[in-house]
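Since the structure comes first, as structure tokens, the remarks are kept for the end.
Yeah, one chain of the complex is gone here, protein chain that is, but the others are all in their spots.
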Amino acid sequence: MLRTEKEQAEIIKEISGVNTKKCMKCGKCSASCPAYDEMDIRPHQFVSYVQNGDINALLESKSIWKCLSCFACVERCPRDVKPARLIEAVRLMVIRQRGGNYLTPNEVPELLDEELPQQLLASAFRKYSK
Amino acid sequence: MVYSYYPGCTLKNKAQDLDKYARMSAEALGFTLEEIEEWQCCGAVYPQASDEIATKLSAVRALNSAKEKDQDLVTLCSACHHVIKRVNDDMKHVEDIRTRANNYLELEEPYEGETQVLHFLEVLRDRVGFDVLKEKVTNPLTGKKIGAYYGCMLLRPSSVMAFDDPENPTIMEDFIRALGAEAVVYPYRNECCGGYISLKEKALAGNLVDQVMESAADKGAEELITACPLCLYNLKNSGSAKKLPVHYITELLAQALGLITE
Amino acid sequence: MQVENNKEFRPKIVAFCCNWCSYAGADLAGSSRLAYPADVKIIRVPCSCRVNPMFILRAFQKGADGVIMCGCHPGDCHYTSGNYYARRRMTLLFSMLDYLGVENGRTRVEWVSAAEGVKFSTTMNEFVAKIHSLGENVRLEDLRCKN
Partner (left out) sequence: MQRIGVFVCHCGSNIAATVDVARVVEAAAKEPGVVHAEDYQYMCSEAGQLKIREAIKEKNLTGIVVCSCSPRMHENTFRQAAERAGINPYMVEIANIREHCSWIHKDMEEATEKAVILARAAIAKVTLNAPLQAGTSKVVKRALVIGGGIAGIQTALDIADAGYEVDIVEKTPSIGGRMSQLDKTFPTLDCSACILTPKMVEASAHEKITIYTYSEVEKVSGFVGDFTVDIRKKARSVDMSKCTGCGVCQEKCPSKKAPSEFNRGLNTRSAIYTPFAQAIPNVPVIDRENCIKFKTGKCGVCSKVCQAGAIDYDQQDEIVTQNYGAIVVATGFDTIKLDEYDEYSYSTSPDVITSLELERIMNAAGPTKGHLERMSDHKAPKSMVFIQCVGSRCADRRGKSYCSKICCMYTAKHAMLIRDKYPDVEVTVFYIDVRTPGKNFDEFYRRAVEEYGVNYIKGQVGKVSEKGDKLLVQGVDLIDNKRILMETDMVVLATAIEPNKDVRKIATMLTASIDTNNFLTESHAKLRPVESPTAGIFLSGVCQGPKDIPETVAQAGAAAVKVVGLLAKDHLVTNPCVAKSNELFCNGCSSCEKVCPYGAISYEEKEVNDHGIRETRRVAVVNSALCQGCGACTVACPSGAMDLQGFSNRQILAEVDAICK
């Protein structure tokens, strides 16, 4: 089913539980983000993109694979916006679509090494694939 | 005192030392970690979306199993602690998640967040007491300069984790001092190690680990301790900066209690 | 008793508000355009301690479906201690009413300051929703009062 960007924005707001209107655009989320330099669309922009309904750009963004879920943006946001939840919601929207997985089992063997802990694989699969 | 204990998958495999030393030390300090039966992997990351229920069920099962025994649930791995504590908070406060999870599980009595989730360090701080721990230390780690590495998952979001001050925590430093060593406070001790990113984004994870290592070395740390197998892996294997040795918290604890030698 | 499906049901709700805090809080809700159902009608009293249990009984007798009393927060009473008297009186009255079959949900005491327009509006919304879930009050209604 094809949805308009506006409808997708509503879904993102709903599953993330984020009220984008609470944002006062101070940028502290981006200032706190350890992955900022790796992102094409930055945490503070996720909030305004969702608010403005620019969802296609977010679905294309590589930022969703860079977010560490470290919650620094959630912890430090003065307005309690929780940008990490928006990024997660967009990521889910991508991996829930057919072929949206960022990690497939075939890739795994060459990424493994001796010491790699199980939880790394478990968390990567949770974050990157359906 | 007997606690329900959730070791998690990594402690059964790559991080067996973390688990083994914890159990040994617990007995020496007068409490028992009783592994809950038939636990399943917690999933290692907390599912943030409101429509994800299935991914939270294993945590609820573990929580309910502790509730049935009327015990607090102790965790050790930061990721397990994070997931289980946050799911517990959902079960307590988010009606929709509580209802749906209980509908799936069909427990005899619905689970509503009754279990108290404690990290091993919280047991040491709040139940045993660092002053008592200090008295039990037979082999003080005098002269060691140790930096605590907290990472993200124990501390944030503080409104749920309620573990310590998220920006200036002290629990691990107090732990280090109780073991007789010198605690080195450095600013990047609560910054991310890269987490699961290190699987596919080596450069990013490397950068983050380098910053942590440089920050710790800058303040004079000679080794680091962590509670998390993934942090340990990243700190050891990512990045190019000069490495400080990294140990599990329980390894140093067992040493200080004279249960193992270095 | 569930009358949720009865669309005709428009509850009668009397709100006693003290002049200094809650009435001003209701004014603030108004000037902030914070809506609540029109079923709520406010009676101004100088202080919550002016509310005689008799007024509340009369309201139920005359067909009110819910009565809420609002006063200044404990410690903030314009007359120092009036809201403490009111709280004690209402605790007794409400338990007696409950005993008589007027459910606890039909009566409520809430502290609303002059600055709490939002609280006033949310309280009224909640209260009206609660009365809707309880349905029409029939226990104390004096049928002779029906016109």
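A, B and C are the chain letters, set down in written order, and residue numbers restart from 1 in every chain.
One rule holds for everything that comes next: a residue touches a chain if its C-beta (ideal position, glycine included) is under 8 Å from a C-beta of that chain, and two chains touch if they have at least 3 such contacts.
In this text the structure is predicted, and so the values were computed from the model without any measurement.
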{"item": "Touching partners, among the displayed chains, of the absent chain", "value": "A, B, C"}
{"item": "Which of A:Lys13, A:Arg42, A:Lys66 or A:Arg91 contacts the chain that the document leaves out", "value": "A:Arg42"}
{"item": "Contact residue for the chain not shown (choose from C:Asn52, C:Thr91 or C:Ser133)", "value": "C:Asn52"}
{"item": "Contacts of chain A with the absent chain, listed as residue ranges", "value": "22, 24-33, 36-37, 42, 44-45, 72, 76-80"}
{"item": "Sites on chain B contacted by the missing partner chain, in the whole complex", "value": "159, 165, 167-168, 185-188, 215, 218-219"}
{"item": "Hidden partner interface residues of chain C, rising order", "value": "12, 14, 19-21, 23-24, 26-27, 29-31, 33-36, 38, 41-47, 49-55, 58-59, 62-64, 72, 75-82, 85, 89, 113-116, 121, 147"}
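By our rule, only the chains that are shown with their structure count from here on.
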{"item": "Distance from the mean Cα position of chain C to that of chain B, given in whole angstrom", "value": "50"}
{"item": "Complex contact set, residues of chain A against chain B", "value": "14-17, 34-35, 38, 65-66, 68-72, 74-75, 84-85, 88-89, 92, 102-103, 111, 113, 115-124, 126-128"}
{"item": "Residues of chain B that touch chain A when the two form their complex", "value": "8-10, 13-15, 41, 43-52, 55, 77, 79, 152, 155-158, 166-167, 191-192, 194-201, 204, 208, 229-230, 232-233, 236-237"}
